[in-house]
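For reference, the structure I am asking about is given below.
Just one protein chain is left out here, and the rest sit where they should.
As written, the chain order gives the labels A and B, with residue 1 at the start of each chain.
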Amino acid sequence: MGFLEIRNATKSYGAVKVLHETDIAVEEGEFLVLVGPSGCGKSTLLNMIAGLEEVTSGDIAIKGRSMNGVRPADRNIAMVFQSYALYPNMNVGQNMAFGLEMHGIPKAERDKAVSQVADLLQISHLLDRKPGQLSGGQRQRVAMGRALVRDPDVFLFDEPLSNLDAKLRVDMRTEIKKLHQKLGTTIVYVTHDQIEALTLSTRIAVMFGGHVQQLGTPKEIYDNPANIFVAGFMGSPSMNLFPAKVTTENGEAVAKVALADGTSATLPFAQERSMAGHEGRDIILGIRPEAITDEDGADRNSKAIHRIEARVEVTEPAGSDTFVVSHLGGKEVTGRFRADVDVRAGETFPFAINMEKAVAFDPETEQRIG
Amino acid sequence: MSSNVTSRRADDWLRDALPKIVLSPSLAIVLVFVYGFILFTFYLSFTDSRILPSYGLVGWENYWKLFSLRAWGIAIDNVLIFGSLYIIICCALGLALAILLDQKIRAEGFIRTVYLYPMALSFIVTGTAWKWFLDPGIGLQAVVQSWGWESFTFEWIKDREMAIYTIVIAAVWQTSGFVMAMFLAGLRGIDNEVLKAAQIDGASNWALYRRIVIPQLRPAFMSAFVVLAHMAIKSYDLVIALTGGGPGTATELPATFMYSYTFTRNQMGIGAASATIMLMSIAAIMVPYIWSELREKK
Partner (left out) sequence: MASNASSQVVRTGAGSRFVIYTLLAIFCLYYLLPLYVMVVNSLKPLSEIQAGGMMSLPSEWTIAPWASAWSTAQIGVAATGLKPYFLNSILMVVPAVAISTVLGALNGYVLTKWRFRGDTIVFGLLLFGCFIPFQMVLIPMARMLGLMGLAGTVPGLVFVHLVYGIGFSTLYFRNYYQQFPTELVRAAMIDGAGFFTIFRRIMLPSSGPIAVVCIIWQFTNIWNDFLFGASFSDFDSQPMTVALNNLVQSSTGVKEYNVHFAGAIMAALPTLLVYVVAGRYFVRGLMAGSVKG
């Protein structure tokens, strides 16, 4: 039994169902990230865990206790909001202590808890300031401090980094991860940023259209996306998806991919990707940019590197890498080359494709088949 | 939406109901004293009420009588003349002043204060000031004559034909500064870059205002129209203070008509009918406006 259990929970506004039957069990100390585009239901689910929105049907339980009808204050949770939601009229110390005060904790204990957390987050020097006098990063810390002081069962984060500039966001991301490792808290974290999801989480729930599309570890999600949506959403630049046909050559399953010049390339599937039963079918082949490289940049540990010649259309030097755009199966395909490879637009160039990392999807159901 | 929540204690119920409990006195007051009273007056307009409310129904008789009364005809004519001039002049003047004031004027704050202060005054004060200023015996006419222009006459306030325009003058004086402020706020809300783009496209100042700026002030025009129209229909104090409805009944407006028929002439049924007409005309303006405002915000 999970520490935080979401059992068959749904949410409807009138006739509109914004969250379909959802089951997630979170273990103590886990860092679960709910990720998806806006309107996917992730924030609704978080608000339901917080008790800010009621569950239409199903149940949410924390430590085995059903939370239906329990008000937010009595759930022993804490939440960090996107806007930080610091009380503008109170100073930092008062902001952090407010929840304890509301729960009837004596002043001395409140002060002690606040100063401990302030030390931990290195915001002790800010305790007397008003939120209006703080920078974005400082507000973010105070918001986390306010949550930590409560010592709750579950921490809820609602896109906490989206108001910070890029540099600060990366720093705070690391900080949150350190904090989680140090304190071993249970966290549910909502974001639309897939990099945040991959870096922070112990498990990810990718959501879209009110459904959990896939629930798994970052590696599972990244390497074996359950469907085309997850494949396209997670990873940047996103996974290349192009049509191919499964055939058998020399008793081995291979993918036939049309090239821009009218010929076709043959890409044998790796051993572990069983295509049995799919021979002769059209599929969507998914290959991440880092699995399409120049020959010298290919993964030496892979036993399934295949070479094809294709015309280079655009090169996009990005400092550490050069992204090379070509066409496969009639779709634009991006490969990730080493930065100093001499490749020019207009040339035909050998591409090394790591088929160990290739996944196949059913074009009808969009689900992964191998 | 709380169908799945079955067992709640009484304090839980209270906690959930608290916001509605807090709101309910206000709602009750408004339901009784606004909507209940509206229904009551509406009902009275179909009765034979005279000095006191009476409940004998007479059908549409009060409305027939009302529209056959010369005084009501005058009141309607007057409110149309007054209302249209008031709205048009206030808007024109307000827009002109707002544009002038939007040209990086040095003492803008001071000038704005001067233009707007009449809005802080009671119509009774405004009426008193203008009443004596327009009085031929001591006001403008007397002053100009004392300066040597013996033949100068300005007796609108005593003239049955012209008296209604003195009300326009005083009302415009009171409100045009406010309309200016509304347009100024509208002007300040226009995107600077659009104007720069238009200028790079070669628009003259005149074309800039006519083609780019003024069309974007549509919401300000709408708000100004609604505010002014509803003030025009409700106008009462100013007429009482400035002309008392006179000379004779020359400046009677629906609001003064309603008051005198109800409370001094003891024709409560007819008074209620006239109030109903006023309500309908204001509702015709306000309801669509409020409706669209509330929908936008959703």
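Everything below uses one rule, namely that a residue touches a chain if its C-beta (ideal position, glycine included) is under 8 Å from a C-beta of that chain, and two chains touch if they have at least 3 such contacts.
Remember, predicted model here, so these are calculated numbers, not experimental data.
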Using the touch definition from the top, which of B:Ile74, B:Ala171 or B:Ala241 touches the missing chain? B:Ala241
Residue touching the undisplayed chain, where the options are B:Val30, B:Leu57 or B:Leu80: B:Val30
Of the residues in chain B, which ones touch the absent chain? 15, 18-20, 22-23, 25-27, 29-31, 33-38, 40-41, 44, 53, 97, 100-105, 111, 113-126, 128-133, 138-140, 142-143, 145-146, 173, 177-178, 181-182, 184-185, 187-192, 195-196, 199, 205, 208, 213, 223-224, 226-227, 230, 233-234, 236-237, 240-241, 244, 254-255, 258-259, 262-263, 268, 271-272, 274-276, 278-279, 282-283, 286-287, 289-291, 293-294, 297-298
Chain not shown, touching residues in chain A: 50-52, 71-74, 77-79, 81-83, 85-89, 98-99, 102-103, 146, 150
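In this text, only the chains that are shown with their structure count from here on.
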Cα-centroid distance, chain A relative to chain B, in whole angstrom: 57
